[in-house]
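The complex appears here without one of its protein chains, the remainder shown in place.
Presenting chain A:
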C-alpha cells in the first residue's frame, strides 16, 4: 500500500507541471443501519480539474474507483482427502483483508494500465488480492488460497468488479455507484479514486463513509456490550417468561 503510494508520488512529482486534480463527492458520508436495513447503494461523483498549463492529452481520461470495507483477519482452509474422510488440512491466514471490495472502472482494467502499474497501485480485485502484504505465507498470483478468497467473496457478492461502472457525464465529470449488500459489515469504508491517462497515473483522491448501527440496533448492540450481565439475564428471563406464558395460553386442563 505504502510502496504504491510512494511510487505514485514519484510519478506525480515527475509530471508536476501538468497536474490534474480530482474532486470527489459521495452520496452520503454516514449511513444508518436500522432494523429494516436490507443493503444500500453508494453513488460517487467526481470532477477532474486541469490546471491552465496542462497539455492536451492524447488519450481520454480513465477512472478507477475502489471501495474498501472495514479490515478483518481471516483464515482460508482447504479440505483434502485423508483416507476416506475430507478434512481441513492446509490453511493460510490473511491478516488485513477488506471485508467488502468494489472496483469500478471506466474501461476494462487491462486497457487502462499495464499489469505492473495495476499491481503497484492495487487497481482491480486481482491486484488487491495478489498484494504481498495481504498474507504472511507465500506470495504472487499462483496462490490457491488467494484465488479461493477471491472466488468465495465474489460468490457472496462482497467483492465486485465492474469494468463499465464509471460513466463520464462530460469529459471532466464522472459518476459511479456500487451496491452495498446487507451482509457488508458496519464500520468505516474507504473510497479511493485514481485518475489515469494513457496508462499513466495522474492523480489520486480518497473519501470515506461510515456504516453505523442506529436507533434500536445501536442501543441493543451497546447494551449487549456494556451491560452484558443484565443483558444475558434479561434474555434468560425473557425466555423463561415466554415459556411460562405459552404453558398458560395452551393450558387445557
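In this section, contacts are C-beta pairs under 8 Å (C-beta built on N, C-alpha and C of every residue); 3 or more make two chains touch, one makes a residue touch a chain; residues count from 1.
The criterion applied here is as follows: contacts and distances are computed from a predicted model.
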Since a chain is absent, check the UniProt entry for it and pick the matching name: "Cation acetate symporter", "3-oxoacyl-ACP reductase", "Probable membrane transporter protein" or "PSer/pThr/pTyr-binding forkhead associated (FHA) protein". "Probable membrane transporter protein"
So which of A:132, A:198 or A:236 would be touching the chain we can't see? A:236
Touching residues (missing chain, whole complex) on chain A: 33-39, 72-81, 84-88, 99, 144-145, 148-149, 151-153, 179, 181-183, 185-186, 213, 216-218, 220-221, 224-225, 228-229, 231-236, 238-240, 242-247, 250, 253
